[in-house]
Every structure is written in C-alpha cells, then in structure tokens.
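Up next, subunit A:
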Amino acid sequence: MAQHAAKGARFQAVTANRLSDGEVVYWAADNRWVEGFSEAEIADGADAAEALLARAMPADFEAYVLEPYLFEVLEDASFYKPASVRETIRAAGPTVRLDLGKQAGA
Partner candidate 1 sequence: MYRYDEFDHKLVADRVDQFRGQVERRVSGALTEDQFKPLRLMNGVYLQLHAYMLRVAIPYGTLRSEQMRMLAHIARKYDRGYGHFTTRQNIQYNWPALDQIPDLLDELASVEMHAIQTSGNCIRNVTSDQYAGAINDEIEDPRIISEIIRQWSTFHPEFTYLPRKFKIAVTGHVNDRAAIKLHDIGIVVKQNDAGEVGYEVHVGGGQGRTPFVAKKMNAFVPKAKLLAYLEAVMRVYNMLGRRDNSYKARIKILVHETGEDEMRRLVEAEFAKIDASQMLTVPQEEIDRISAYFAPPAFETLPADSDGFTKAQTADADFARFVRANVVAHKQAGYAIVNISLKPIGGVPGDATDAQMDVIADLAEHYSLDEVRVTHEQNLVLPHVQLDDLKTVYDVLAANQLATANLGLISDQIACPGLDYCNLANARSIPLAQEISERFADLDRQYDIGELKIKISGCINACGHHHVGHIGILGVDKKGTEFYQISLGGAADENAAIGQITGRAFTEEDIVDAIETVVTTYTDLRTDGERFIDTYNRVGMEPFKERLYD
Partner candidate 2 sequence: MTDYHLVIDGATTPETWSYIDDDAPLNDAPIISLGRLKDQADALRARGGKLGVVLQADDPDKTRGKTSMGEDVHELAPYLDMLSLVSIAFPIYRNGRGYSAARVLRQELNFTGELRASGDVLYDQWAMMNRCGINAFELAGDVSLETFKTALGELSGAYQPAADQQRGALWARGK
C-alpha cells in the first residue's frame, strides 16, 4: 500500500475494501461505507483529510473493511474524480472488461 499516499494533495477521500466480499467502498459524509465514488466525502486540505481518515477508522473498523487509506482526488469542473489511474480503475472496474465492476451497472 505505497504508491497512493497523497502528499501535497488538496482534495482527498478515503477508500477501503469491504471485508465480506472485497467490494471497493468509500467513506461517506453520513459516516458509513458506500459503494459509489460519487457519494464519497471529499476532504479539503491535509488536516481535514486526517480527520476524515480518523472518522473512517473507529476502534471496530476491521469488522467492516480492510486497509482504509486516503487517496488524491481532483476537482474537474463541477465534479470530483480520482487522480491516479489506479484509483480510477478501482472506482470503475478493469479497463479490459467493461462488463465487470462498478462500471457495468452504470
């Protein structure tokens, strides 16, 4: 879990994989894990990001998810999108199988 530490990033969100089935999930403003990136809470600034990660990791977080972490998000016109190829692929699904992953239902 190295390459996505988001040093110097302005906007960040928290993601993890769900314990029961490994599904990619995001931490949402109403303090729960959601499947869609569009519902993820976006932190503005380093302090807000740390606070967001702390909220996503209460004492019992391991009962729900694996390895939560922060990743960089970019602001693009009126919406946000993940900065890295990796997080873009996690948010959508394999680029070689457009019939699979979250993109399939979209």
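Selection rule: all candidates are chains of the complex that A comes from, given by their letters.
List of remarks:
Keep this in mind: a contact is a pair of C-beta atoms (placed from the backbone, for glycine too) under 8 Å apart; a residue touches a chain by one contact, two chains touch by 3 or more; residues count from 1.
The structure displayed is predicted, hence computed values, not measured ones.
Here subunit A touches just one chain among 1 or 2 in this complex, the one numbered 1. For subunit A in complex with candidate 1, the residues that touch the partner chain are 1, 3, 17, 19-24, 60, 62-63, 66-67, 83-86, 89-90, 93-97, 100-101.
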